[in-house]
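In what follows, a single structure is set out as structure tokens and then discussed.
Only one protein chain is missing; all other protein chains are in place.
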Amino acid sequence: MAREIWRSAITNATDKTTLIRGYPLEELIKKASFAEVFYLLLKGEFPSKDHAVIMNAILVACADHGVAVPSAQAARRVISGGSPLQAGVAAGVLALGESHGGAIEECARRLQEAVKQNLTPSVLVDAAVAKNERLPGFGHKVYEVDPRTQELLVLAKKHKLVGIYVEFAVAVEKALEKAKGKKLCLNIDGITAALLLEMGFDWHAGKGFFILGRTAGLIAQCAEEKIREKPFRRLADEDVQYDGVDERHL
Amino acid sequence: MAREIWRSAITNATDKTTLIRGYPLEELIKKASFAEVFYLLLKGEFPSKDHAVIMNAILVACADHGVAVPSAQAARRVISGGSPLQAGVAAGVLALGESHGGAIEECARRLQEAVKQNLTPSVLVDAAVAKNERLPGFGHKVYEVDPRTQELLVLAKKHKLVGIYVEFAVAVEKALEKAKGKKLCLNIDGITAALLLEMGFDWHAGKGFFILGRTAGLIAQCAEEKIREKPFRRLADEDVQYDGVDERHL
Amino acid sequence: MAREIWRSAITNATDKTTLIRGYPLEELIKKASFAEVFYLLLKGEFPSKDHAVIMNAILVACADHGVAVPSAQAARRVISGGSPLQAGVAAGVLALGESHGGAIEECARRLQEAVKQNLTPSVLVDAAVAKNERLPGFGHKVYEVDPRTQELLVLAKKHKLVGIYVEFAVAVEKALEKAKGKKLCLNIDGITAALLLEMGFDWHAGKGFFILGRTAGLIAQCAEEKIREKPFRRLADEDVQYDGVDERHL
Partner (left out) sequence: MAREIWRSAITNATDKTTLIRGYPLEELIKKASFAEVFYLLLKGEFPSKDHAVIMNAILVACADHGVAVPSAQAARRVISGGSPLQAGVAAGVLALGESHGGAIEECARRLQEAVKQNLTPSVLVDAAVAKNERLPGFGHKVYEVDPRTQELLVLAKKHKLVGIYVEFAVAVEKALEKAKGKKLCLNIDGITAALLLEMGFDWHAGKGFFILGRTAGLIAQCAEEKIREKPFRRLADEDVQYDGVDERHL
């Protein structure tokens, strides 16, 4: 097996310079927002002003959701065990699996494929209804209308990002209401998915946006755990219910 | 900077053979216990029968401690987010920091240094008492005598591993009782620390034993979470208390 | 949402006792091998002597494969960044994905389903050949006969674990040779998969065995990196080939 060369088209880092997708890092420090640099890193091109606004809004929308969700819990438990910040943040990132932010990716996949195959929103909805399946990106426990979605839609209109995918997503919301007889609103995951596609990202990129956004919150969660709480927090006995076999012997 | 060569003295793995510290893997599969192979990997030499018994006992002693501790919680939260087994186990391992198994390493460090500097147990104890500091490896919430320590001590005697470090640790227990006026028993972390030193390991190795032992339990915890529970478990509202600033606006 | 109770049937750990699947930890420390305890944790029952031997052999077979594989590299890079042992081991475990030990699980899945559906080995092989697909668990770059598989087969015979799954796997090896005109030996992943099924584990458990086994090696790899190497090892310039866009400006 030949020795491996590590090809990369992302960053040209030598002792003398750091070029990110061709742009000198010094220039980016001076002129670019962090959201623009992330877009540049991921896509290879600097965003337009319109894309930059949406990109930033998506990251902000994912930034934190409190202490109760699996990622915050995983992160804080690791800090509670006495490990350093990077370990806590990593554990939090690890929790961002299929059931935690995964709806963005799955919704984007379905939108992308539906558009590619020229399906109508009704076909997508009917297929899900027939399988008694919940469409990722639609529905919310409380909201009939998701206020975060509304903000992103307003921004999307203002910045000319309402194209085929956003329109498709909004049409799915209507088709769902018709098919189910109740409102299942386009939620924050769904609008994020549609906007990623509008900016030309592939559905596979979906998880990355959520990870970067939420890492901001995870760092704060870890810092708070370290500063405010005693180490080695454990569940109370009343929070645990052992339901295995009784005592026995070899 | 010259191209890097990855030196290693652990395993010689080629397309034709795998030699672990010189021994063909086929031979180890046939003749060695997993505890012996771990000892071999870490120390470079195959253990004596006596060392092998103690090594195995230490791994078993660390294997699991239920669902309430930070490592099990971190692991299960990651599974709950929908990530695969290796991610859950990794998160659990990450929680094994200074406050979670760290007492083994810290106790071993102090024993090793005390012996090296020819300190008496009383000197060690008096220094800790003067600083009002808890000696890692001693004391237990409930036990006056830790039954797991007792089992390991019985094994240690039977397998000729009661040497300078175990004797020192037992003497510290007595000195602590004298100095504090109450029993602070040599606990499972403390006896593990002493036995590692008796087998010729450096105190730095302490965390590794705990990690391997506990990984067995973490795998079981992750498997149970995946099989028995619904994804995306989150804290109930009543388990969370927001104590930050009130609503405000930009 | 009601407050969550953490049910578990694995370990009953209170301040007074630790029962693993009902057995007092003190008893296991005295009488059980670490491989037996892992079996107990995962399956809920203590293994027979025969199962215990095979379980141990499987863990040993996975213990280490040198410094070149992705898991060892990931682990050592993390240590090289200056993070603690638990972080290095966790990164190594994270690399144990579908392409790194995943063949055990996938092979076990196919064997389990084939047996369940009463398929013949030829049907399985023909389906794979028709799709020009490599059957996980079969074939090796160098070996015509995998010596590790041979050792495990000898052990399996001696310990009465050659049942329907091992026979099926051996028959697939023969059917493959017939269909492809060349030997694609039952490799270490394939025999491990068959033996797990023989011991009554579900194919989903496959990755867990590999993770626990390899964690032994990862701990040694991390320890060696920390002791022998300078921090912050990076690729040499000649190992990297930037092939992105040329310098440009905003």
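Letters A, B and C mark the chains as written, and numbering starts fresh at 1 in each.
FYI, a residue touches a chain if its C-beta (ideal position, glycine included) is under 8 Å from a C-beta of that chain, and two chains touch if they have at least 3 such contacts.
Everything numeric in this text was worked out from a predicted model, so none of it was measured.
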Absent-chain contact - pick from C:50, C:202 or C:239: C:239
Residue touching the undisplayed chain, where the options are C:17, C:73 or C:150: C:73
Candidate in contact with the missing chain, chosen from B:42, B:90, B:108 or B:153: B:90
Hidden partner chain, residues of chain A it touches: 1-4, 6-13, 15-16, 18, 20, 25-26, 28-30, 32-35, 37-38, 41-42, 56-57, 59-61, 63-68, 76, 84-87, 89-91, 93-97, 141-143, 147-148, 150-152, 154-155, 204-205, 207-208, 211-213, 215-217, 219-224, 226, 228-229, 233-239
Contacts of chain B with the absent chain, listed as residue ranges: 3-12, 14, 19, 21-24, 27-28, 31-32, 44, 46, 83-84, 86-87, 90, 94, 235, 237, 239-250
Touching residues (missing chain, whole complex) on chain C: 66-71, 73-74, 77-78, 80-84, 87-88, 90-91, 94-100, 102, 231-237, 239-240, 242
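Just so it is clear, only the chains that are shown with their structure count from here on.
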Third chains touching both chain C and chain B: A
Farthest-lying chain, centroid of Cα atoms versus that of chain A: B
Centre-of-Cα separation between chain B and chain A, whole angstrom: 36
For chain A paired with chain C, centre-to-centre distance based on mean C-alpha positions, whole Å: 31
Chain B residues counted as touching two or more neighbouring chains: 66-68, 84, 87, 90-91, 94-97, 233-237, 239
